[in-house]
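Okay, handing you the structure first.
Rather than the whole complex, this shows some of its chains in their spots.
Letters are used for the chains, namely A and B, taken in the order the chains are written, and counting of residues starts over at 1 for each.
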Amino acid sequence: MKINLTACDLNQTGLEMYDLISELYPICRSITGNGVRETLKILQRHIPLDIREVPTGMPVFDWTVPKEWNVRDAYVKNAKGEKVIDFKKSNLHLLNYSTPIHEKIPLAQLKEHLFTLSDRPDWIPYRTSYYSENWGFCLTHRQLEALEDGEYEVYIDSSLEDGYLTYGEYFLKGETSDEILLSCHICHPSLCNDNLSGISLITFLAKHLSTLSLRYSYRFLFIPGTIGSITWLSLNEENAFQIKHGLVAAGVGDSGNLTYKKSRRGDAEIDRTVAHILKHSTRPYAIAEFSPYGYDERQFCSPGFNLPVGSLTRTPFNCYPEYHTSADNLDFVRPTALAESLDTYLAILEVLESNKKYVNTNPKCEPQLGKRGLYGAFGGKKARKRKRWRCYGFSIYRTATIAYSILPSDRNWNFL
Amino acid sequence: MKINLTACDLNQTGLEMYDLISELYPICRSITGNGVRETLKILQRHIPLDIREVPTGMPVFDWTVPKEWNVRDAYVKNAKGEKVIDFKKSNLHLLNYSTPIHEKIPLAQLKEHLFTLSDRPDWIPYRTSYYSENWGFCLTHRQLEALEDGEYEVYIDSSLEDGYLTYGEYFLKGETSDEILLSCHICHPSLCNDNLSGISLITFLAKHLSTLSLRYSYRFLFIPGTIGSITWLSLNEENAFQIKHGLVAAGVGDSGNLTYKKSRRGDAEIDRTVAHILKHSTRPYAIAEFSPYGYDERQFCSPGFNLPVGSLTRTPFNCYPEYHTSADNLDFVRPTALAESLDTYLAILEVLESNKKYVNTNPKCEPQLGKRGLYGAFGGKKARKRKRWRCYGFSIYRTATIAYSILPSDRNWNFL
């Protein structure tokens, strides 16, 4: 079956993916709180997302659902009353999960709570303090250097209280109860590639798949990183084993090469399928072994679950300087890159959907192509190779799924 | 045991192999008909071949034994009555399996039935139409260009009628009922490398082996390509599993490098043995994986049989420009190449014949070579290495066949 979009639709979809990123960009997200709720509500305009809430304090494996964090305003004023750091200008300025404070302190004391990137003096870093209560501000190094001695008014109007961890889930029922998982994280504030690109890709993927009749059921997760997947796995321990294949989407909007990080199994059907699609694409790509750093594939692949879930990104996390800084902005992601990433995800799903098991009903000697109209009228020269290949290709197997039956000569099965 | 010919005999045999090719060259063969019968009768002068006939219409797996084709004469005459294409000059001129015709037709209509090679203007292509009734002529591109407008008399005195498919079989009984299969195709008309070289090699191989006392039984098949092996397998379905190793011979007379195409199993004893012999030869060679294109190994290896049968050729089919053209003639095959191919086949058979299973009766610590006379009188320096190697080599295995026991350092076991 054909899942891929046409080139024309793909260009259009790339622009729409970018528009969604632009809309979500200003929101201050974290692993909990109203920023996540607001984000998910915007996504509900595209897909029928269920928004789920899990209460603070609930144990989830080795972890506990944290307190909910919300922030209304935050700034630092100098002695003249000028805002020298202003959360309203960029939500990255506030250390994520900062506790409330309203005090006047001297510069030296303030500096213990400031984070900059000395080697990128115009960029604001992104920092968090989820599991250790603290407060702080992130700013450009030039801002830091411009701060004069004197007293500063520090104001953070935030709350860190019992509440909920919020996540989105969309289950698209297919012919069978076997599931394909597509997951992204939704916990980063104004960061485009690391967060919003994945959200946008999964949203448009879900939107497109919901228009098709599919063999697999699809489960789309929009969850805070780490704690979100741990929470979901804890709540769905019994059913997680319905997941036959999965991909974690993140960093799919930059202009770098596509990079696939294998599942912990390393030879799962998803691993072979992605490798195949990348190999037969016309662009450079990279394939990496599983490792315990990365996104939520770490949880899905933990040995107690060991699900066949890989991660398909463009430039891997932490391998581009803009990663976790204000430079991961709306200029850093491109509609064409988003569209190409989406197209690759669709190509992968098309293989998985098509990859049924066929049984050779004629295993003794080859089939006669002539009487099936698959052979050129005149022998002795090369004949209709593509169709012959399909027929011959399968004829050398007793049973075969398409992805498995890639022949020794490693031709691209896609032309079958 | 020693199977290989001496260098002297090999030169002589190369010349005899070439002479047999020269004798068979003029005959118009096809997948059925008197050309095959005539060919097999000539081979009977060398080996006691059984000639078998299978009637038209007999179902053989997915196929049916075709009608028998015979041709007495064929030509095209121009308006002046000159023969511009003459089957008697080269049987390649006639589209193989052409139906009878005697008509006068204009050039334009004639051209629909003509085949040439525009990029090789002096060569006649070889074309067939076995399974779609038609008529036609093959000619050089220069001949085609010289044809003037006007009417042409087309004459094909052929018959396509119920009859027989004819093939040759020679069974050479050995000590055991385990069989080695050696097969070639006999369906091509005046083509030397693709057809006659294989026929000649299998004939002289059989002739030489018949003079020896052998462990294996040998089955030599001279069959029309594809339909012949399908027919043989259909008639011998029960007994095919006696075949423990097999080789399909074709294209063994050109001056290209030896090329082995593995069985579908890929790791059968025949695959390892041929790889070993080629590796320890002094000449370049190639080894290819199984694929569903090629010669009759396609049928022997079809998944319902999956016999351990590979194919040893020189330049692979379709990889030399002369393939399936009039340039695959008596100049294209060389006695020395034929002899070298034969020698390689013999070397392979020598390994298979010798490759018995040995059990190490002394598995704890190494055997004392001294008391067996296998150690040099004086220690401290290299001693009789060849014999020691044999003894040591085996001593590190509990059980071993020779071909399996090739040691990690991959020495050539032939010196054992």
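By definition in this document, a contact is a pair of C-beta atoms (placed from the backbone, for glycine too) under 8 Å apart; a residue touches a chain by one contact, two chains touch by 3 or more.
The structure displayed is predicted, hence computed values, not measured ones.
Novice: Count every copy of the one sequence in the whole complex, not only the 2 placed here.
Specialist: 3
As a working rule, only the chains that are shown with their structure count from here on.
Novice: Between subunit A and subunit B, what is the gap in Å from one C-alpha centre to the other?
Specialist: Computed value for the inter-centroid distance: 56 Å.
Novice: Taking the touch rule as given, give the residues of subunit B at its contact with subunit A in the complex, in rising order.
Specialist: For subunit B paired with subunit A, touching residues are 60-63, 95-96, 115, 125-132, 134, 136, 226, 229-230, 233-234, 237, 264, 289-293, 298-299, 301-305, 318, 324.
Novice: Spell out the part of subunit A that touches subunit B in their complex, as residue ranges.
Specialist: Residues of subunit A touching subunit B: 360, 362-368, 370-371, 375, 377-382, 392-393, 395-398, 407-409.
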